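The complex appears here without one of its protein chains, the remainder shown in place.
So that you can tell them apart, the chains are marked A, B and C in the order they are listed, and the count of residues begins at 1 in each.
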Amino acid sequence: MKIAHAGHAELRVKDFEASKRFFTETMGLFISYEDNERAYLRAWQDFEHHSLILTKGDTSALVHLGWRVEDPESLDQFAQHFDKLSIPYTWTEAGAERGQGRGLRFSTIGGVPMELYWEMEMYRTKDSEWVSVLPSFPQKFPTVGIAPRRFDHFNVMSNDVQREQEWLTDVLGIKHRYYVEGANGERRGSWLSVTNLSHDIAVMRNYSGSGARLHHHGYFVDSSDELIRAATMIVEHGGKLEWGPGMHGTSGAIFLYFFEPSGHRIEVWTRGMLIFPPDWKPIRWDHATEALGFDTFGSKAPETYLNYGTEVVSATGAPASAQTARQ
Amino acid sequence: MKIAHAGHAELRVKDFEASKRFFTETMGLFISYEDNERAYLRAWQDFEHHSLILTKGDTSALVHLGWRVEDPESLDQFAQHFDKLSIPYTWTEAGAERGQGRGLRFSTIGGVPMELYWEMEMYRTKDSEWVSVLPSFPQKFPTVGIAPRRFDHFNVMSNDVQREQEWLTDVLGIKHRYYVEGANGERRGSWLSVTNLSHDIAVMRNYSGSGARLHHHGYFVDSSDELIRAATMIVEHGGKLEWGPGMHGTSGAIFLYFFEPSGHRIEVWTRGMLIFPPDWKPIRWDHATEALGFDTFGSKAPETYLNYGTEVVSATGAPASAQTARQ
Amino acid sequence: MKIAHAGHAELRVKDFEASKRFFTETMGLFISYEDNERAYLRAWQDFEHHSLILTKGDTSALVHLGWRVEDPESLDQFAQHFDKLSIPYTWTEAGAERGQGRGLRFSTIGGVPMELYWEMEMYRTKDSEWVSVLPSFPQKFPTVGIAPRRFDHFNVMSNDVQREQEWLTDVLGIKHRYYVEGANGERRGSWLSVTNLSHDIAVMRNYSGSGARLHHHGYFVDSSDELIRAATMIVEHGGKLEWGPGMHGTSGAIFLYFFEPSGHRIEVWTRGMLIFPPDWKPIRWDHATEALGFDTFGSKAPETYLNYGTEVVSATGAPASAQTARQ
Partner (left out) sequence: MKIAHAGHAELRVKDFEASKRFFTETMGLFISYEDNERAYLRAWQDFEHHSLILTKGDTSALVHLGWRVEDPESLDQFAQHFDKLSIPYTWTEAGAERGQGRGLRFSTIGGVPMELYWEMEMYRTKDSEWVSVLPSFPQKFPTVGIAPRRFDHFNVMSNDVQREQEWLTDVLGIKHRYYVEGANGERRGSWLSVTNLSHDIAVMRNYSGSGARLHHHGYFVDSSDELIRAATMIVEHGGKLEWGPGMHGTSGAIFLYFFEPSGHRIEVWTRGMLIFPPDWKPIRWDHATEALGFDTFGSKAPETYLNYGTEVVSATGAPASAQTARQ
């Protein structure tokens, strides 16, 4: 029973058309499927059918974060595991989410809506104009927009970072990689992963105290140079730059944060470390080094960065038709 | 009487639609004006109305290379200078070339068709969606294609490089910057400029002996990283990569050569030196270092690179309506 | 019983001083320990004590490739596994290799000398001038040489690629990621990994037929821009550039190959894909696409690249004092 990797986020967006336009024309993602209610998107080298779902709605919110499990058995094993721990969950039917088999939906202890799945369509373009000359890749190298290489990670906010991190580690088996402590020793942020990425998910303190929030959905670009180009594109083409370029000392990654038209925060980043040691000890960043962890180059995190995230819906908030209640 | 800088090339193209599509969608240039016969294009930061004209035709050829002069007087002064030297020329009327005043057309001693002009429209987008948030720039930073920053230089082939270089220096006042000599001391290539660029125009030996040819039209990108992305775009999106990425030791620039659909060779390059000393002595590259000059990283120039260039039309080959014969 | 990741290569070098100088001054690696016979080196962000050992010798050869196992139990489990399969092995004592616990040494079916280990010192500089301001990192960001971020992968040659790949997959559990087939269907190369890297080890055909060889030891740099700088450093400062910059279509990585003074081939590369799907199917590159797999940008692999690799010593060729024979 194991999680293999982070897969996708479903984001409800209050301005469906503007968000769709931004993610395709400026962000440079590709639509693998869309209907009147949803658009499924992926970065050019994402191997799965989607790494982002935009769902039309009255408000903007995180609907769920999707994780693929390591093998077919893991899905039911996690359900049994949740039964034992009295963690409520529901199932979505195969196909309810385009390209995906059935999904096990639940919320973390802090209220972040999540989904585990095994079956997922591996994307290969069917448009002959977009077949890559290189068999390894699901489509051609792109020519439009920021065009990140791949989805990278989730980042959520919580009132109690340590509790959330311990739950993710103990219940889901996501390893703790590094963390930041405030002056009084309280946890400010924790970064976790099951893969060799420095983090598949981060949990950062919600300084506003409003509970679970999506902080951002993160994509990877190939170089600082691409990231600088991305910043210029955002300023000129309809995004709202929030912070960066800067360097998170914790991971060594160069970052850029911005808001898409419906208000979700997006990150593109590059560089940074991969983690290989199987007996990795979480790295402690104390208050004395916290500022370098935020931005090694010396800028301060904007207030919005510390206080603002997108609302989350409960894990049972998905359309009823797509769910089978556990009992 | 002085030339200020290289301005644009007019290229006759046998596949007008395919070339236009390539230059806008893959190369990432912008059309400032077009009609059924011509498309005027520029890089996003080119300040002039155009740095490239595509003209519909049965064959692909260089029609002219345009140079802006330093002041209004220089135009007539050059005509008088040509009179004295018995160099034939014609005038094109103001407006015959979109955005440009009258042009003084002539051929170099080796037969390269050229044009001098003074009046030229400085480009500012009239499309409100494309007005940059930055007043310094003629339009927004782009999101499509290779999107070089600016036009950089011309490169032509000649049976007699030294004679051509000396003519360009003596008659037009374009300074000699560096040159390559073969084993027997004959000139293989010469690079010249009036600006601080390492060269505004290069003359390379036509090993096929077929005389004046356009070797390539060159654009500048901001980094090696962009150039690597450009190479991938060319491979995937309808250009034909010829050579690179490599490094010309002579200028220190990183290069990439490819053919657009009508057969003209295009270069994008980056890095390289600027030249500031007013008493610059041309740098000699002898046969022992020639290979490092071609590609410091060790690749060999393809045969096409040494032998193939686009035909040139005579400087009086422009449409008669656009010309006023000198006598 | 599982391998966690590739760790280091021990290279015997015929010019110890020249190699040491090259790897520190031009390559930009750091010495974590050295004596008269050996130098232990690592990239600035390598977390382990070393990713490269240079051992003084009369000839240049690969002594062993080291792999860390996933947990303490795996080491003895692999030994028992080898017993069952009648694969000969020896043990090296803890400390025989600086910073490392005991090592299980064996050769692959094709003759590549390998070592498994569990205990390894995690590097932290003891030099106060080199302590990073960032607690996540084992030392400061470097200022000298190419300075790759981290060790990336091994690459070996074999007369029978398919047999070697199947052995690595079946016996060691290293997953097959992608492969290249020649015109007649024979295997030209296979790339394998246990981590999310596209490959931890590659096996390429030895066209000279001379059997097991080290093809290269590979490090990762952060961008194409760094790789271009690396190429210039190699040309100017005592390495011998063999091939690149180019792009391996198979992985999408930008590559550069060069020889260090004792004749071992080193690669630095960047970009490229990470692999996350747990049910990844090896990607087949057939003869029609093979050239794009070698270099997407169109250059041909040099003859040396196809035929030359460094000799290997048998896995029992390590100094006797450091070994405990199995029986």
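Operating definition for what follows: a contact is a pair of C-beta atoms (placed from the backbone, for glycine too) under 8 Å apart; a residue touches a chain by one contact, two chains touch by 3 or more.
Model, not experiment: these values are computed from the prediction.
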{"item": "Contact residue for the chain not shown (choose from C:G145, C:G218 or C:G293)", "value": "C:G145"}
{"item": "Residue of B:K14, B:H81, B:R98 or B:R150 in touch with the missing chain, whole complex considered", "value": "B:R150"}
{"item": "Contact partner of the left-out chain, one of B:E48, B:E97, B:E115 or B:E267", "value": "B:E48"}
{"item": "Candidate in contact with the missing chain, chosen from C:S74, C:S132 or C:T289", "value": "C:S132"}
{"item": "Chain A, residues in touch with the chain not shown (by the definition above)", "value": "223-225, 227-228, 231-232, 235, 241-245, 247, 254, 271, 292, 296-299"}
{"item": "Interface with the undisplayed chain - residues on chain B", "value": "4-5, 45, 47-48, 68-71, 122, 133-137, 149-150, 178, 195-197, 222-225, 249-252, 270-271, 273-274, 276-279, 283-285, 289, 292-293, 296"}
{"item": "Residues of chain C in contact with the chain not shown", "value": "25-26, 28, 132-133, 140-141, 143-145, 222-223, 225-226, 229, 232-233, 235-237"}
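Convention: only the chains that are shown with their structure count from here on.
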{"item": "Chain centre separation in whole Å, for chain C relative to chain A (CA means)", "value": "32"}
{"item": "Inter-chain centre distance, chain B versus chain C - centres from mean C-alpha coordinates, in Å", "value": "45"}
{"item": "Chain A and chain B: spacing of chain centres that average the CA atoms, whole Å", "value": "46"}
{"item": "Contacts with two or more other chains, residues of chain A listed in rising order", "value": "133, 222-223, 225"}
